[in-house]
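Left out: one protein chain. Kept in place: all the others.
Labels run A and B following the written order; every chain starts at residue 1.
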Amino acid sequence: MVKFRKLTKAGLLGQIQDNFKKIIASDASSKSIVLSNDLEINLQRIKVILHKCSDVVYRDFIFAQNEQIRLALIYIDGLADSGQISNQIMRALALEVPMAVPGQNITKSEALEFIKQRGLCISQFKETEQMQDIIHAILSGDTILLVDGHATAIINNSRGKVQSLSNSEGKTMVRGPRELFVENLRINTALIRRRIKSPNLKIETFKVGNVSDTDIALVYIEGIVNEKLVAEVKSRLEKIKIDAVLESGYIEELIEDNPWSLFPTVNHTEKPDKLAAMLLEGRVAILLDGTPVVLTVPNLFVEYFQTPEDYYQRFLFTPAARFIRFISMIITLILPSLYIAVVSFHHELLPTPLLLSFAAHREVVPFPVFLEVFIMEVVFEVLREAGNRLPQLIGQIVSIGAALVLGAMAVQAGFMATSTVIVVIFTGIASFVFAYSASIAFRLLRFGLLVLAGTLGLFGLISGVAVIAIHMCTLRSFGVPYLSPIAPTTGADLADVIYRAPWWAMFSRPRLIAGQNRKRQEQGLKPSPQKNK
Amino acid sequence: MLKKIAFLLLLFLLISPLEGCWSRREINEIAIVLGTGVDWTAEGKLRLTVQIANPGAFVGEGGRGQEATNWVVSAESKTIEEAERVLAKMVPRDLHWDQSIILVLGEEMAKKGTNMVTDFFQRNIEPREIMWLMVAKGEAKNFLETYSELEKTSAQAAGFLTRMKTGYSVQLWEYAEMLASKGVQPVATRVEVKEVGVTPGLDLEKMTPIHKQVEISGVGVFKEDKLIGWLDEYETIGLLWLKNEFIKGVITIPSPSESNKEVSIKIRRGSTKIVPEFDGENLRFTIKVKVEGDMVEQQGREDLAKPDKIKALEKEMAEEIKRRAIVLLQKAQGEFGVDIFGFGDDFHRKYKKAWRELKDQWDVKFAEAEVNIEVEAYIREISLLGKRASSPEK
Partner (left out) sequence: MLEKGKISSIQAIMLMISMILPTAVLTVPAITVKSARQDAWFSIIIATMAGLLIAWMVVNLGLRFPEKTLFEYIEDILGKIPGKILGFLYIWWFLHMNALVIREYGVFLATAVMPDTPIIIFHIVVVAVAAYAVRNGLEVLSRANQLLIPTTVLLALVFILSIPNMKLSRVLPLFDAGLFPIVKGAVVPASWLGEIVTFAMIIPYLSKPKEAYRVAFLSILLVSFFLTTSILEALLIFGPNLTGSWIFPTFNAVRMISVGNSLGRLEIIIVLAWVLGGFFKIGVFYYAAVLGSAQWLKLKNYQPLVLPVGIILVALSILIHDGIVDLLDFLKRVWPPYALIVFEAGIPLVLLIIAVVGRKGGRKIA
């Protein structure tokens, strides 16, 4: 059961806020908003701007020297160093502020100056009256101190070090940040905040799990995301009634569209930079406390061919890389079946010398090709599974090395033909090329195709492929066709499928994902040397 | 959902490999036919001869290098398919025709008529219409039994020889097309078994015996589907020119001022245009040949790198081509009386209506036709040597 933890007190949002909402709705005027003298109004205004941001902490308290003076601290949990805030700001102002003149309390009008001079044990601060600066400072990890009766805010430098995990043992990246999500939800939200310093980045928190009572956060960018999508995700999350969720995989299974399909319709990532990019395309992320794996919806099949490097390296290299990934997918799916079909049904496809050499190798092999490939595939899967269970370094040696050695031995012993071993091992290697979660689907489907190819040759294989294609066309992920933008084709979105359009030409967000505000950037960003006048 | 799965399972079982693997033929259960030959025996039967590869002998390393690369086996029967069935009782594997690269017809078979052979190879899926068709002087069986030095089998050797287009080469479908058209009579590559020299070896005893080798030697000329005569290699080149197929042949002509010394011209490209003229009665063809070649060899020491000498060479070259063409035309019109050049097709293209009347007696008309030949020859390159430098004449 999900408990909606409302961080904003319902009663606080009064009429002032409604008016204010209208003001900030028009972007132009919000830039020039200045603070008011009233702390309450200021707080409410900030809360309106940062509504649905569950990681923002509002702490109002009373000044140690004068009970009339109310103070408020605003910062982002996880991004700001909360130890520093409580030790150096809170403690000083709420408990330990020295008397300016012994026995005489400070008046409201003197408070700001006094706090600035004597109240803060902090090395750096700034003053501002602009709302815009305040929001920016909060989102950057600074702490805002508002003093009742003053239209000035103090920005305290409290940017903490976000404790993320550096990517040392996971996938190596050619280029790009090494940071990874961790098991702590707050740190994870901070990691996202650090990349998208927009008040529109919304983080809504729920609880899920009757027993485990796990924190779960819904993250999206308001103004980019499709509102219906957010509502849909929320409604699906609210339907979850389970005793515990220990990993985001629980959530994935409970909210996906096609539970019987082998293809995952919910994507996941551990990389904050990738998540930021996905949020910016209008996706919704689901973070769960206790796991570094973040879910994203909707998930399109093409995502499995896109890697963060594609966006960090120069755009000209992408088509080649994506092509390799695509070919690897095809190989993973059909190469062993194709081999069976050709060798035991359609020999004519082989050039004469190749056929003769195949035939020569197969003279001594006791099994039909189908059985041979099947056994070899199973062996390879066993080795791969063993590799997953062993410590990482040994695991790799086992999965690849043992496969090679075993293959060579099987050939020498006359169990297997050389060509079979080549085909199976190459297929195994190719299945590592693209995203793991999709490759599982293909690896399983491969066995089905093996049977079809072993029975009906290429006709069986092609029928199998057709069924898979039709099946993938029936899939939808949160209302978005799984195979878009290929089928159905959405013209402009193809700019990120086969190739990646250069950044200066990628004008729009994916049409079927992003609800509104599809414009990514201004026209005419293409760099060119400045012409002489 | 359960129903769905049950349905899928049922479907899967229905077509599962346990039920039967109808068209499956494992690669080690097939006999790969590399070359096919058909003879007409004295007893009036068809004899199908196939050359089957022995895959083990094809793999060099660790293979059984000393084994014979192929096995030639034949069977006699009334039809090809029946002969194949007879073969099936001798060959422990399924015959597999896809890789057959040549179809050799024995001389007697070709005289008897090719239609009773070619149908099998066109109708069925496995044999390819792109196999090279050839007519053997003598028996096709002997031809397939020969041995090749560079290639593994004689079928491959013959196939590759034809593919190089050193002579006139024709694929089964091209032959069938010529046969189907009334404007041209078919020709097919002629092959022969030649006894070639002894392979040199140190030890006399180990010396291989004089072995037989395949050779391409001109073409066989057909009237309808029956062989009626041969053309030798010299004439074949002429045939190719008149059929507008220019292979990289050589023309050898005497040196302009040293008549006992020869000059060789390698033909680079050329084209032939046949212009038919018909006035209702008389038929006349003008053959316009245009040839370009490079001078590649000169026996004499004359300085040929001069425009006037080249002009003279070109003139001589044109004369030579014309001579060959005339010899060939006389043979075709006189001796054979069949249009092997496809003049009929050219005529058809120009005189649609007249063709309808003439097509059934075209060979007669062709034999009576008057033929003019106009040759333009050009020499473009003379390779690396200009004037030949050699010891001064005494």
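The rule we apply is simple: a residue touches a chain if its C-beta (ideal position, glycine included) is under 8 Å from a C-beta of that chain, and two chains touch if they have at least 3 such contacts.
Fair warning: this is a prediction, and the values are worked out from it, not measured in the lab.
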item: Touching partners, among the displayed chains, of the absent chain; value: A, B
item: Sole contact to the chain not displayed, among B:Arg128, B:Lys309 or B:Arg324; value: B:Arg128
item: Contact residue for the chain not shown (choose from B:Glu258, B:Glu320, B:Asp345 or B:Glu376); value: B:Asp345
item: Option from B:Lys78, B:Arg163 or B:Arg323 whose C-beta touches the chain left out; value: B:Arg163
item: Contact partner of the left-out chain, one of A:Val174, A:Ala231, A:Ala487 or A:Leu525; value: A:Ala487
item: Listed residues A:Ala417, A:Leu456, A:Val480 or A:Val497, member touching the removed chain; value: A:Leu456
item: Residues in chain A touching the chain absent from view; value: 345-346, 348-349, 351-353, 456-460, 462-463, 465-467, 469-474, 481, 483, 486-489
item: Hidden partner interface residues of chain B, rising order; value: 11, 14-15, 22-23, 98, 125, 128-130, 163, 173, 176-177, 180-181, 345, 348-350, 352
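The working rule: only the chains that are shown with their structure count from here on.
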item: Chain A residues within the chain B interface of the complex; value: 260, 343-345, 347-348, 352-353, 355-363, 365, 368-370, 451-452, 454-457, 460
item: Chain B residues within the chain A interface of the complex; value: 1, 12, 15-17, 19, 21, 23-28, 30, 32, 34, 53, 55-56, 58-59, 63, 96, 98-99, 101, 126, 156
